[in-house]
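Have a look at this one before I ask anything.
Heads up, this is only part of the complex; the chains shown haven't been moved.
Naming follows writing order (A and B), and every chain is counted from residue 1.
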Amino acid sequence: MVRVSEIAQRLKGEVIGAPDIEIRGVNGFELAEPDELTFAEKDYLSRLGETRAACVIVPKEFKGPSSKTLVKVANPKEAFLAVIYFFYKPEKYLPGIDPRAVIGQRVKLGENVTVSPCAVIGDDAQIGDRTVIEAGAVVGKRVKVGSDTIIYANVTLYHDVRIGNRVTIHSGTVIGSDGFGFVEKDSIQIKVPQTGTVVIEDDVEIGSNVSVDRATFGATVIGKGTKLDNIIQIAHNCQIGKNVLIAGQSGMAGGAIIEDNVVIAAQVGIKDHVRIGKRAVIGAKSAVKDDVPPGVTYIGIPAKDARIVAKEWAILSRLAKKRDKGK
Amino acid sequence: MVRVSEIAQRLKGEVIGAPDIEIRGVNGFELAEPDELTFAEKDYLSRLGETRAACVIVPKEFKGPSSKTLVKVANPKEAFLAVIYFFYKPEKYLPGIDPRAVIGQRVKLGENVTVSPCAVIGDDAQIGDRTVIEAGAVVGKRVKVGSDTIIYANVTLYHDVRIGNRVTIHSGTVIGSDGFGFVEKDSIQIKVPQTGTVVIEDDVEIGSNVSVDRATFGATVIGKGTKLDNIIQIAHNCQIGKNVLIAGQSGMAGGAIIEDNVVIAAQVGIKDHVRIGKRAVIGAKSAVKDDVPPGVTYIGIPAKDARIVAKEWAILSRLAKKRDKGK
């Protein structure tokens, strides 16, 4: 339990209301219990009565009356993120190589590495300082993993892939499986060897059950700071920029190029070799078959500028209604 | 081989035809071989000649003539399910902890638990009576698994998740990976710690390669008796009710609420925080972005009442044909 006055002090915020209330934890606006703290911005400020939280972090310019105890700060969302760590202690890993882990020949392990039971590290692999390889994860031959990275249980890293620093890869994810490349000859599919690799840059997070294929030649790349949700397909030779967000069950075909700061919603498909420009946004369930200019929002199957799609959907709806009345 | 007369006796049914035929097994209407038994209801009753099965279970009120040997019962589907077990013996697991399994410290194992080779159970976990943990499965620290549950090979349960009684989780599935929560600050994505957990209630079955994320706060919940197919994404804080059916490759975004007895077909996407009312049905490949009232059928992208969508599809089709003729 932490007192509101103490929280306000650490946030350099101002308390309006009861500074002595004790807070058990933090939670979202709709989910918070009476002894929890939440935050509110914009529209939520007019609905403060709807949260059960006793205490709400609000912007310092907020004037409205409230039955809640308020903590006024410059940036409520950021302050809220900071408060989480007053209550939440991330899992600590004890450094050390479990005797039931399998370490190949000529493996280079950094300082304070953790390798859990039944993890398997292939010959000539390199693991950076303080990196964690969880139970059942398989690290292929000659793989390089940076420092402060966590490879969760049952992840598979194929041979020769490169993983940066401060990377998180969740369970069931596969990095470096063969790209889907075949050439038809007399009705038989002949495999094109996938001779390339995968490069995951620093500060990337990849969710669970994701598949990232190695390049046919060269490397499939996931840029610094990019975050992938679960069950995503990244085909061979995709080039994903920095600080990109990709939501669950989306997929991109071979050689697609996603520039920096793009946001891709869930269940989107991107055609091979298409380029998505910087800061573009792709709506959920879209199928992108042409290049997308920077900064715009595309949606639909096939995806078009969201303003055009809205018109098409409206017309179809109107026609259907008109016909109804005509009857 | 089992005689039809014996099957009829065990089902308390009436044989019409040859009671001495011997049956080798059971199968679906279209798939059955001449020495197998199947069942028929409704439309299938007028097509009895189309199955190759020698013997068909039919409703007791069925009057039609047939060249097949029939077994008349009150509820043919239920009787058929019972007959399966005359021929099918489920896999038995020998209780015991394989010496090549890895059991952490202070783990509490119930009676007659099975733990297979290379399964890893973390410190302070609890496993209920008669539960099976198959090869390569990883059970995190402090996880609680109930009784009579089966965790198949290469499943990953992250720390602190709770799994009920009589639960089945198929291979490659990940329970408790981090929710996809980031806050943008100066074009960089900052991780929101996922401090909650996952609760899987009794009698749930989850298919293979499914991802169920832990909650940001509180718990992602899958309710009693709910069944999930393969490759499904359940995001952080989803609340799934009881006896829900979700087909393959569907996904629901953060905080979606699926009420009891909802049926979701394959490749559906549900937007974050949307609520699907009791007994609603969502058609395949739909994108649900608004709340769905109880009991209705929604379909489409975006999903609407199925009767409206049928009209829109018909109009588009008619316009395309009209234009063709105009040429």
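Following the convention adopted for this analysis, contacts are C-beta pairs under 8 Å (C-beta built on N, C-alpha and C of every residue); 3 or more make two chains touch, one makes a residue touch a chain.
Model, not experiment: these values are computed from the prediction.
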Homomeric complex, total chain copies (2 given) | 3
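By definition in this document, only the chains that are shown with their structure count from here on.
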Indicate the whole-number Å distance between the mean C-alpha point of chain A and the mean C-alpha point of chain B.
-> 27
Which of the residues in chain B end up touching chain A in this complex?
-> 102, 118, 120, 136, 138, 140-141, 154, 156, 158-159, 172-174, 177-178, 180, 182-183, 185, 187-193, 195, 209-211, 213, 216-218, 231, 233, 235, 237, 249, 251, 253, 255, 267, 269, 271, 287, 289, 301-302, 308, 311-312, 315-316
What residues of chain A sit close enough to touch chain B in their complex?
-> 25-28, 30-31, 77-78, 81, 84-85, 87-88, 90-91, 100, 116-118, 134-136, 152-154, 168, 170-172, 205, 207-209, 225, 227, 229-231, 243, 245, 247-249, 261, 266-267, 284-285, 301, 313, 316-317, 319-320, 323-324
